[in-house]
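Other chains of the complex are left out, but the ones given are in their true place.
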Amino acid sequence: MFFHIKELQYNAKPDKPDPVYAKKLQEILGGQFGEITVAMQYLFQGWNCRAEKKYRDMLLDIGTEELAHVEMLATMIAQLLDGAPVQHQEEAAQNPIIEAALGGINPQHVIVSGLGATPTDSAGYPWNSRYTIASGNLLADFRANLNAESQGRLQAVRLYESTTDHGVRDMLSFLIARDAMHQNQWMAAIEELEQTQNPVVPSTFPAEMQKQQVAYSFMNFSKGDESKQGRWAAGKSFDGESRFEYIENPEAMGQAPHLNPQPPYIHGTPTQH
Amino acid sequence: MFFHIKELQYNAKPDKPDPVYAKKLQEILGGQFGEITVAMQYLFQGWNCRAEKKYRDMLLDIGTEELAHVEMLATMIAQLLDGAPVQHQEEAAQNPIIEAALGGINPQHVIVSGLGATPTDSAGYPWNSRYTIASGNLLADFRANLNAESQGRLQAVRLYESTTDHGVRDMLSFLIARDAMHQNQWMAAIEELEQTQNPVVPSTFPAEMQKQQVAYSFMNFSKGDESKQGRWAAGKSFDGESRFEYIENPEAMGQAPHLNPQPPYIHGTPTQH
Amino acid sequence: MFFHIKELQYNAKPDKPDPVYAKKLQEILGGQFGEITVAMQYLFQGWNCRAEKKYRDMLLDIGTEELAHVEMLATMIAQLLDGAPVQHQEEAAQNPIIEAALGGINPQHVIVSGLGATPTDSAGYPWNSRYTIASGNLLADFRANLNAESQGRLQAVRLYESTTDHGVRDMLSFLIARDAMHQNQWMAAIEELEQTQNPVVPSTFPAEMQKQQVAYSFMNFSKGDESKQGRWAAGKSFDGESRFEYIENPEAMGQAPHLNPQPPYIHGTPTQH
């Protein structure tokens, strides 16, 4: 169950409206790695959690925090949209260039939401739940989480670079710091899990049941071998079980496929003879 | 540019048709973390790569390999669908239960693709490119890749558990081994990058520009403190810059939001007085 | 079965081309509450109608009218796109600002549809049928319809405010009037149904089978009680069966969830001890 507190987790007050920037800021609200994604991802991981209680609790704590970030961004976007188009509209009567320039606004911020934030990304694409994962295996999922926080902070930083509004930058500096904490947090949680299990997910699948002879080989599927220079091509493997090898000219190990003709009721291509 | 080799990378031959399993196997072909996802993700990361040549080469090598995995799965699925519905259909005339049971098949495998594999997942949902990311920051992206291979191997293992067909299991044991290698590979590549940059992505954003006072705090947004027991709540942070702290009762640091009324041309809620 | 009349239901002639406005106008053609939505929604409600004949007939009458509105908007948009980019293109050679400003156009209006209307919204997002509902319960569905006409007229009015083109405004004044009629119509149809059944949908579910003690309580899930001031917090309930009460501090009535560990074949998080 949840309770709502009327104050925001941190200030969300722009210096002045900027509806073109409002469109961009939607990315970290309703985009692939926006705050709705991490909120939903952590909450579902927590609700479905069958492991130790501390993981469930931690996931729901951070998922609940992310809801507050959605709220901050929605509030900020509504203010960035605040009244702005009116003044453009008046000028636009005399100035066709300004009118055209307004193409930079997401028209749905006016027509559909009436100057409100929307659960969409910066291209106007709606948020959908295939952005999230809760697999029931926490090591896999914490890697998803570390990725989400990495992509999310990267996007927030790019948005920070794209504005000079002090109020917006102040809010972003808060979110960027939280994303840093959350990257640190998932690295900590991952290390904790990797100390008791093999880092290859899932660690519970017996090694002898996989095709071991290809389990440590980097295969070079191109002419040239620049890819040989990386750590992944030589040395001890990260699961500590073997050593990497570099296959310069990988060969096909499988059959040349041959499929049977379709039965007549499928009405495939008629045989030609 | 690409060339195609007629033989498969590894064998894809089921013992016998099983159209219900064919539907399930679609998950790792066209699902969120299926082979199309990793193929497209690695290829776009490679094509967009502006870093050292070895990364581009490595990404295109592995992306090219994933295309071969798509091919193996498509070939396997076509054979699992092979002719099977005919025999069911005949029996079904006498046996309504079998007819109903055929609901376990994806009807599009008959009606739309005529016993062919489709670029969709096990729920029949089409693959879409929002499953992928190529951000231009390789540390962020390698974390996405490590997650994708972790989720992908987990799903392949669950599919292995769901069949007793030796041919299918043989192919899966190959894919499971390659997913193990690819997890090892991304761990290696991540370590290599983390040795020259701070592990918090993006490492190039100056620490003093984020709100440092909240950059190392775990915030407990619930009653009870099981979440205090984790590595993320105490000790040195993973970027080596500070120490984690646990905030038992986080407080709101922001304003209670107040939005201005809409301008008249938006036709919002009329003011009531 | 349908017949087509070559004349439009009402005039759709702009004073002059305006491709930036064409993009915006797409919202009420192919958007969430655009004319395709109401056409499809009413037709499916009519085709699936198992109630009295007058409802089926009425639904198909209005669904058929909405097809005419789709046609008017498509015709208008094609004319707003008419030839316009050519002149911009010529100027653009000398004037980079104009070229950039053309970003306000949906590029697909040129590249994909060749100056034709598209079944998409003002963000270029394709129409999809999850915008519609036909539930088999007419009171529920007429509420969906009243909402669709309310949102649709609101959007049409905002688009009216966004142009000074007399031809466009003339067409919109027609559509706005029809949306007013259709709101009136659904209010009438809803009243008719509510006179013979309880207004709570579905009225056929026995009251004693729902948890009556929470069926009339407004629960205050936040600090502060501004929400107490509304009609929903006190007085007779709208189904006439009870009185609203305001729960200032709602308490959890359920268990603290505990899930069993996954069986081994799921390869969830390994237990750590």
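Chains: A, B and C, in written order; residue numbering restarts at 1 for each.
Keep in mind that, in the parts below, a residue touches a chain if its C-beta (ideal position, glycine included) is under 8 Å from a C-beta of that chain, and two chains touch if they have at least 3 such contacts.
None of the values given here were measured: they were computed from a predicted structure.
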item: Given 3 visible subunits, total identical subunits the whole complex contains; value: 6
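Assume only the chains that are shown with their structure count from here on.
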item: Most distant chain from chain B, judged by the mean position of its C-alpha atoms; value: C
item: Distance-to-centre winner among chains (Cα means, whole assembly as reference); value: A
item: Geometric centre distance via CA averages, chain C-chain B, whole Å; value: 32
item: Inter-centroid spacing, chain C versus chain A (mean Cα positions, whole Å); value: 29
item: Chain centre separation (chain A, chain B; CA means) in Å; value: 11
item: Junction residues of chain A, two or more chains touched; value: 5-6, 55, 89, 110, 114, 125, 137, 139, 202, 205
item: Parts of chain B lying in touch with chain A, wherever the complex brings them together; value: 5-13, 32-33, 53-58, 60-62, 64-65, 68, 72, 75, 78-79, 82-83, 85-86, 89, 110, 114-115, 125, 128, 130-131, 133, 135, 137, 139-140, 143-144, 146-147, 150-151, 153-154, 157, 160, 173-174, 176-178, 180-181, 183-185, 187-189, 191-192, 199-202, 205, 209-222, 224-232, 235, 237-239, 244, 250, 252-257, 259-260, 262-263, 265-268
item: Chain A residues touching chain C - in the complex, by the definition given at the top; value: 1-6, 47-52, 55, 89, 93, 97, 99-104, 106-108, 110-112, 114, 120, 123-126, 136-139, 193, 196-197, 202-205
item: Footprint of chain A on chain C - complex, ascending; value: 20, 23-24, 27, 31-32, 97-98, 101-105, 121-125, 154-155, 158-159, 162, 164, 221-224, 252, 254, 257, 259-262, 264, 266-272
